[in-house]
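A single structure is presented below for examination.
Here the complex is missing one protein chain, while the rest keep their positions.
Read from first to last, the chains carry the letters A, B and C; within each, the first residue is number 1.
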Amino acid sequence: MNTILLERLNAASKAEFVAALGNIFEHTPLVAEVAADRRPFATLDALLQAMTDAVRSLAAEQRLTLIKAHPDLAGKAARAGALTAESTAEQTSAGLDRLSEDEYAHFHRLNDAYKSRFGIPFIVCVRRHTKGSILREFARRLKHEREAELETALEEILRIGALRIDQLVSAPEKLKLSGRISTHVLDTHLGKPAVGVKVALFELSADGTARLLATATTNSDGRTDHPLIGGRPVPIGDYELRFTIGPYFAATGLTLPEPPFLNVVPIRFSVAEAEGHYHVPLLATPWSYVTYRGS
Amino acid sequence: MNTILLERLNAASKAEFVAALGNIFEHTPLVAEVAADRRPFATLDALLQAMTDAVRSLAAEQRLTLIKAHPDLAGKAARAGALTAESTAEQTSAGLDRLSEDEYAHFHRLNDAYKSRFGIPFIVCVRRHTKGSILREFARRLKHEREAELETALEEILRIGALRIDQLVSAPEKLKLSGRISTHVLDTHLGKPAVGVKVALFELSADGTARLLATATTNSDGRTDHPLIGGRPVPIGDYELRFTIGPYFAATGLTLPEPPFLNVVPIRFSVAEAEGHYHVPLLATPWSYVTYRGS
Amino acid sequence: MNTILLERLNAASKAEFVAALGNIFEHTPLVAEVAADRRPFATLDALLQAMTDAVRSLAAEQRLTLIKAHPDLAGKAARAGALTAESTAEQTSAGLDRLSEDEYAHFHRLNDAYKSRFGIPFIVCVRRHTKGSILREFARRLKHEREAELETALEEILRIGALRIDQLVSAPEKLKLSGRISTHVLDTHLGKPAVGVKVALFELSADGTARLLATATTNSDGRTDHPLIGGRPVPIGDYELRFTIGPYFAATGLTLPEPPFLNVVPIRFSVAEAEGHYHVPLLATPWSYVTYRGS
Partner (left out) sequence: MNTILLERLNAASKAEFVAALGNIFEHTPLVAEVAADRRPFATLDALLQAMTDAVRSLAAEQRLTLIKAHPDLAGKAARAGALTAESTAEQTSAGLDRLSEDEYAHFHRLNDAYKSRFGIPFIVCVRRHTKGSILREFARRLKHEREAELETALEEILRIGALRIDQLVSAPEKLKLSGRISTHVLDTHLGKPAVGVKVALFELSADGTARLLATATTNSDGRTDHPLIGGRPVPIGDYELRFTIGPYFAATGLTLPEPPFLNVVPIRFSVAEAEGHYHVPLLATPWSYVTYRGS
């Protein structure tokens, strides 16, 4: 995606500014128009604050219009390719473009139930979620009162907008919207970093399927060169790290049984805070290991 | 299976003795005939020793006949239901009755390769193995010399015979042929046994499928009332224990995120000694755990 | 100490019974007299219950007399050798016979403060305590009301009596008054019990001195043949286990630095329940270890 410099937005005409940021809030360039007058913005945070204030200052009816401007999750518009580019990318991130017919029907029913109860589409910042956590959100939020849901919808819209700003506008400092999954492997049998261990990160679905998200090999410090997920929210959901330590210990010259007691070590954990840092190390010998949420 | 008392075998006529133990060694009542003369046997070990000696004392040709009396693994005879009852039960234990067409063909090819190379059927004590470890044994043993394989075949026959004796003959003390998979769960956050934790043991196949072998719930001592596998060899292969600790910690009244960081903890390990004791405990908090091969 | 069989007590004359058990409750044979009539006792528990009931049934004044019959802790009578044999042995167990002049004066002041506040001597079941925990009890109990302290004194007297019965009377089943400190050592680098590791248990004083209580060497199961403390209450206090694992790992043939990273591993912990089981294992490699309160 092309990005635009914050300083260029500061220097642009109001029309250019609105053209650039008109879709930060779905089909609602009015937010950008109101925020434009508070230029210049020293930081992305200041720009976000101005647009948040503009959203919060909308009249009740305008707010409702903004909410209703959002498409259904995994809805017909998505199937028909009729979403904004932003919405399309977001729904794809949570795998909503990969639904089976059953799942599609399930989402459809939940959407309908939600709309008939609250009169608005179900809005959630999908970049912070997996399919499973969206379904749990549906179940949880269907029990709310309408007033609470109008507020929740607005908060999710602000989260969506913040992530869109962070992607679209480049500035010296990014917004603090990123979570992280990282790891390191320590060989507690030799008392040093385990080098060259293959690590894979999977997302787990409720039905038990595992989708490969990232692979890496530990470096001389026992770490991966980059976090397995970083620079973006970590979708709330279930994950499994798999460390292939069998070949690592075999290569140290140890006499090990065949097959070795430990070969692939799976560590299954869940992410509840999309902006959290999940450092999940492995401290291993050929016969034991320790793991924990570290820092 | 009906069992027979060791003392009854001691008191029986030679013909009855041979009738009872004639199939301990496949289609070879001669072994029982030779052993019968060494009665009475004070223990199962003594009976096993006598039959082992009888096998070892066979002339080379008789030994070859004994070896050749064994059916193909997962072979046509098995499909046609033409095996001894003992062989049928044994091949079932390793899942050789649940082969896909591809797997069946694979075993068929390996059997043929083995027979054309050594002139004898491939014999392995399948109660000590899983499908995967049998395939690894095929690969390993196909590289041997014929002499070595004749000896290996005999050793496997003696293992098969020992397990058959242990099942058929009852005596105050069993033979020492059993391995064990056991566990316990300690809550290191409260410093006491974790009670009521669901534990499941799976056998893992090379293709990643997991077959449920046993389930249990930890008792007041954090242990399971019985080993997850016990009283028999543990088939050489890959296993996964899964501990559902999320509900346990939720019930202690802790404030935990939703979803909790740890819910199902999988511990994947391999068994290399079918007669080994694999005690694999879990020491857990809601945010960390330790596991190891214990004693 | 000579013990007497429960069945002999059951068969004895009342006078003999009272002579044998007259000092279970300090200078108060009346308790034994009342209990004698409930014979025969099937178990030690039944005998204890009868004597407990006899104490509880004493009139208020008799109870006060029983309480006042107890000597001062570390008091002048102890110095002068004027205690009952039972009291002498008990005060010795907590080290009250090894006080420095300063400590002696400290106990003296606390005794006086307690007696002037409540009009009774400070009574505590010293076999369940260390010097440090007795001083903490003094501080805690000096803040109570008199009624509460009369009750606490009686409870401590009953604890003292129970332990005296357990020592004096032999029966098929002992009373359940014992705590335990035990350990085992697992070599998580080789995945098996660590054999031949020297273990020492120390009691720690507030001033940092360590008094050796027991030593042991781990057996083929990585355990010590006997608990380091067992068969009696574990005095409430601070302890340190020291495992000399350096020589153990050196003997496995590993290449280790000189000096090795880990040589003596100290594990410091406190006992709060004198009847608790404190199993404190060590899971070690040459570069790491885990410990926990186990079961």
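To be clear about the criterion, a residue touches a chain if its C-beta (ideal position, glycine included) is under 8 Å from a C-beta of that chain, and two chains touch if they have at least 3 such contacts.
Nothing here was measured: the structure is a model prediction, and the numbers come from that model.
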- Message: Using the touch definition from the header, name the shown chains in contact with the chain that isn't displayed.
- Response: A, B, C
- So which of B:Ala82, B:Ala139 or B:Leu190 would be touching the chain we can't see? B:Leu190
- Which listed residue, A:Arg56, A:Lys192, A:Arg211 or A:His226, touches the chain dropped from view? A:Lys192
- Item | Interface with the undisplayed chain - residues on chain A | 184, 186, 188, 191-193, 221-222, 283, 290, 292-295
- Task: Using the touch rule from the top, list residues of chain C that touch the missing partner.
- Result: 133, 236, 238, 240, 257-266, 268-270, 272-273, 287-293
- Message: If the hidden chain were put back, which residues of chain B would touch it?
- Response: 188-191, 261, 283, 285-288, 290
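Convention: only the chains that are shown with their structure count from here on.
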- Query: Counting in whole Å, what is the centre-to-centre distance of chain A and chain C, each centre being its mean C-alpha position?
  - Reply: 58
- Note on the structure: Note: chain C residues in touch with at least two other chains are 188, 191-192, 283, 290
